[in-house]
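Here the structure is laid out as C-alpha cells; the discussion comes afterwards.
Yeah, one chain of the complex is gone here, protein chain that is, but the others are all in their spots.
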Amino acid sequence: MLKVALLGAGRIGQVHARSMTASRQCRVAAVADVNAAAADTLAAEIGAESCSVEAVIADPTIDAVLIATSTDTHSDLITRATAAGKAVLCEKPVDLSLDRALATLAAAEATGRPVMIGFNRRFDPNFAALKAAFEAGEIGKGELLSITSYDPAPPPVEYIKVSGGLFRDMMIHDFDMACWIFGGPPARVTAHGAALVDPAIGTAGDIDTAVVTMVWADGRIAVIKNSRRAGYGYDQRLELLGSGGLLSAQNVLENTVQKVTPQGAVAAKPVHFFLERYMRAYEIEWQAFLDALTQGAPMPVTLREGVAALACAEAAARALVGGVTVEITAAMLGAGDA
Amino acid sequence: MLKVALLGAGRIGQVHARSMTASRQCRVAAVADVNAAAADTLAAEIGAESCSVEAVIADPTIDAVLIATSTDTHSDLITRATAAGKAVLCEKPVDLSLDRALATLAAAEATGRPVMIGFNRRFDPNFAALKAAFEAGEIGKGELLSITSYDPAPPPVEYIKVSGGLFRDMMIHDFDMACWIFGGPPARVTAHGAALVDPAIGTAGDIDTAVVTMVWADGRIAVIKNSRRAGYGYDQRLELLGSGGLLSAQNVLENTVQKVTPQGAVAAKPVHFFLERYMRAYEIEWQAFLDALTQGAPMPVTLREGVAALACAEAAARALVGGVTVEITAAMLGAGDA
Amino acid sequence: MLKVALLGAGRIGQVHARSMTASRQCRVAAVADVNAAAADTLAAEIGAESCSVEAVIADPTIDAVLIATSTDTHSDLITRATAAGKAVLCEKPVDLSLDRALATLAAAEATGRPVMIGFNRRFDPNFAALKAAFEAGEIGKGELLSITSYDPAPPPVEYIKVSGGLFRDMMIHDFDMACWIFGGPPARVTAHGAALVDPAIGTAGDIDTAVVTMVWADGRIAVIKNSRRAGYGYDQRLELLGSGGLLSAQNVLENTVQKVTPQGAVAAKPVHFFLERYMRAYEIEWQAFLDALTQGAPMPVTLREGVAALACAEAAARALVGGVTVEITAAMLGAGDA
Partner (left out) sequence: MLKVALLGAGRIGQVHARSMTASRQCRVAAVADVNAAAADTLAAEIGAESCSVEAVIADPTIDAVLIATSTDTHSDLITRATAAGKAVLCEKPVDLSLDRALATLAAAEATGRPVMIGFNRRFDPNFAALKAAFEAGEIGKGELLSITSYDPAPPPVEYIKVSGGLFRDMMIHDFDMACWIFGGPPARVTAHGAALVDPAIGTAGDIDTAVVTMVWADGRIAVIKNSRRAGYGYDQRLELLGSGGLLSAQNVLENTVQKVTPQGAVAAKPVHFFLERYMRAYEIEWQAFLDALTQGAPMPVTLREGVAALACAEAAARALVGGVTVEITAAMLGAGDA
C-alpha cells in the first residue's frame, strides 16, 4: 500500500482528501499546510498526522505527494518532491511563469520521478466518453473543436489580481482539453477578450470574456469561449466536428425533471459549480494516479502537458495584447529538454 | 384530372380547401354547405361553384367528394355519394352510432366505391416515421403502446353535449392510432375517467380525463391517456415498447429556441392546437386519397377501419359505465359484412 | 452515535453496508446472515462483528437494524426487532402475503417502535425533485399520473417462481410511488398483463408485461406500465399532468455525450440497472432513516405505507385473474389497526 501525503489543506485539498482516504490502494500519512490549524483539522478528520512540508519531503517512507497549495509554490514543491524521490500529483496550473515552469520541467524530468498535473476535466465521465468515442474513430478525423467554459460568477477582484489572468487561471483547463483531444499542442494562437462582466476586472488589467482560436500545423482548429459569468450556473461543454460526424458533451443538469406550463418546457438548472460538476472526476483522477504508480504506466497527464497548456496561455496573453497571432515555438514547450 | 367537390365549408372544410386547391391532380368544382353563405364565400375564394349537396351528388361528372359536414350527416352522405358512384373522403368519426355506422359500411361496401376516413394523425410525419421504423423491424415485435393525447382547453359544454362524448369525439383518433400501429382492432377494452377539469362536463354526463386500456388477442397492450386540458398547449405523443427497443414520437414545439437562466433551461411551448400541429398532415392526407384514386391502390384508411375505431369508443363507453372489461365482438366490427 | 446492525449480507445488504459505514451518525456493530460465510466476509470488510440474527436481536445496545434478508423473513424480523425495542429499516416488500403483513403492522405498531420500508425510489433526486415541485404547487392539482418502469432483462424463471409475481416483486415500487405522489392509496385497481417476453414466465404462472390503472376516490388516475425487458437498459420515468401543467422525470443516461452522423443523433444508453441508477438514492434513504431516528421525526416511509403498496399488488393480482376492477377496502389497508 502506497504511503502518501497531502500538501495543502484548503478547499481543493479537502476535496482531494476525500478521494485519497476512500482508496484502498493508499494510506494518507500526513497533511501539511502553511496554515497549521487547517492542517491539524483536516489531519484529525482523516486520521493522518499534521506536519510541515519539510517533514513530508524529508520522510523517505512517503511515496507520493499531492500538491494542492497555492500556485506560487507549485514549481518549488514539484522540484523538491521529485528530488526527494517522490511521485507527484500537482494541481493546475504548473506555474504562472512559463520560464519557471520550463525550469521545473527540466529539473523534474532529470529525476525520472513521475509527475502528473491535476487537469481534472480529463476524468469527467462525459468528456472521457467523448474522447473515447473519438479515439475509437466514431466520427473520423477531427477537424473543428469548440469548447464552451463559463463560470457561474466572477471571483472577487482581489483574487483576479493574483490569479495570473483569465488565460492562466481559468482557460488553462480548456487549453489542456484542446491539446488532449487533438493529441498535442497547436502551432499558433489568437485571442480576443474584454471586461464585459465587471469593469473592475478590466481596471485590474484582466478580462472576463474571451475567445481564443488555436490552429494546429495541419490546419485543425479549436475555439475556446470563456466567460466569468453565466448567471445560470456552471457551463462546460465540448463539441467536435469530424470528417464523419459530430460529437458533443452537453452540460450537466441538477436532475432530469421537466416542467411544461404555458411559459414553456423548463428543465433543471445546470449544477452550480466545479465541485458539484467534477467531484466524480476528482475521484477518478486520484485513482488514475495510483493506477499509474502501481502499474508503472505513464502518467495520464504529464508535467510536460501541463507546461504546454501554460505555453498556450502565455501565447494567448501575448496575442491579446498585441492583436496578433502568436506562434507556439518548440522552446515554449520545453522541447529541448525531452 | 379528377373533378372533386367539398361538402362542408366550416372550419375543417376550409382547411381541406387549401389542400384540395393546392393539388395539381384535381380541380375543386363545387362547394356545398347547409349555410349557403358560407359555401358562397369559400367557393368564391377558391374559384369553385357554390351549390347544394343534392346537386353535387346528382352531378355524374364529379368523381369524388370530401365530406366535412357535421357528424350526424356523415352516414347519410357516405351512403348517397357511394351509391351515386363517387369516391369519398369523410372526416372522422363515421357516426356517433355504431349501429348506423355498420349499416353505412354495409351499404358503401355493396357499391364497391372507395371510402377513406380522415384520420389525419396517420399522416403526421412524426407518427408516420414511427410507424415506418416499427414496420421496418427496428424494435422487433410490438408489445406495449402508450398514447398521450391532451387538448389545450376543453370545448364549451354546449359542444360537449352534442359531441357523442370524449370517447367518440376525442379519443376516436387514438383508438385509430392504436389499431393502426398494432395492425387491427383489440380483443377487449377497459376504461376509467372522471370530470376533473370542469364539473360542468360531468353534469353534462361526460368526462374530461380518461385512461383506456386495450388488449389484443395475443396479449399486446395499448394505453390511451386523454385530457381535455393540458394548459401548456396541445400534447400528442406515441411510445411503443418492442422486443428490441423503444420508439417514441415526441410532442411538437413552436421552435427550437432554449433559454437558460437561473430559473432553469426553458424550451418553447408546444404548438397550440391541432390546426398548427396537423396542417401538414391534412395536406398529405388529401394527397394520399388522390394517389389511391388515381393509382387504384387501396385507401390508406378504410371505412371499415373507421368503424373499428368507433367500436372501440362504444366499448369504452360501456366499460366506463359498467366498471367492466368489454369484449370487441366480430359483430361490432361489421365482420359479417366483409 | 447510533449502534446499528445489518441483517442480510447478500447483494442488497452489501449496497446498504456502504451507506451505513459512510455515515458519521452511526456505527455498524454487527452483520448477520443465514449464510455465515457471507456475514463473515462482509463484517470483516466493514470492521463489524459477524453474529447470528438472534444475537443481534438479543443485544439491548443495538438501536436499529436494517433488514435486507429474503422477503419471507421480513414479517418475522420486523415483529421480533420491534418487540426487542429496536428501530427498523426493512427492504421492500413487507411480505408476499397481505394478511401476514397486516398482522406484522398490528404487532409493530403496538410496540410504538419506528419502522421504515426501503422504497428507495422516493429518495432518487429526480423523483424527489418532481415530488417537491408538485408539492410546491408548480402544476396545480394532480390529475393523471403515468409511471413507466422497465427492467433491462427478466430474471431467471426460478426467481420468478418464488418472487410473488410481477405485482408484488416489481410493481410494488410503482404502487408506492403512485400512493406517495397522490398522498394515499387509491379506491380501486384494474390490471392487464401477459407473458410477452418469455413464455416460460407464463408457464410459471406469472406475467412479464403489465398495465395497471389506479383510480382515487376523487377521480384522479394513475397508470403504471411494467415490462421485465427493455433491452436498452433500465427505464424509470414519472409523468404527472396537473391542472396547471405537466411534470416529468426523464430516464437517466450514462453520460451527456451525443453523436450525430448520417444515421441520426445518438445519445448515450440509459444506466444499466437499479444499482447504477439508485446508488445515490440508497445513500439518501439511509441518511433519512438516521435523521428521523435522531430527530424524532416521522419515518419517511412507514410500515403502513409498505402495507398499502402490498394491498395494491394484491388487488391488481385479483383484478388480473378476474378481469374485474377490485376495490381497495379499509381492511386491506389495516385501517382498523391504526
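First chain written, first letter: the chains are A, B and C, and each begins at residue 1.
Criterion: a residue touches a chain if its C-beta (ideal position, glycine included) is under 8 Å from a C-beta of that chain, and two chains touch if they have at least 3 such contacts.
None of these values were measured; they are calculated from a predicted model.
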{"item": "Touch with the omitted chain, as defined above, among A:A37, A:L144 or A:A297", "value": "A:L144"}
{"item": "Selected residue (touches chain absent from view) among A:L130, A:L241, A:A265 or A:I284", "value": "A:L241"}
{"item": "Residue touching the undisplayed chain, where the options are B:A249, B:A281 or B:V326", "value": "B:A249"}
{"item": "Option touching the unshown chain, where B:A129, B:V162 or B:A217 are the choices", "value": "B:A129"}
{"item": "Where the unshown chain meets chain A, residue by residue", "value": "141, 143-144, 146, 148, 150, 190, 192-197, 209-211, 213, 215, 218-221, 223, 225, 227, 229-232, 235, 241, 243-246, 323-325"}
{"item": "Missing-partner contacts on chain C, residue numbers", "value": "230-233, 235, 253, 260-270"}
{"item": "Chain not shown, touching residues in chain B", "value": "125-126, 129-130, 133, 138-139, 244-252, 254-262, 268"}
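Convention: only the chains that are shown with their structure count from here on.
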{"item": "Approximate Å spacing (C-alpha centroids) for the pair chain A, chain B", "value": "58"}
{"item": "Between chain C and chain A, distance of the C-alpha-averaged centres to the nearest whole Å", "value": "41"}
{"item": "Contacts with two or more other chains, residues of chain A listed in rising order", "value": "260-262, 268"}
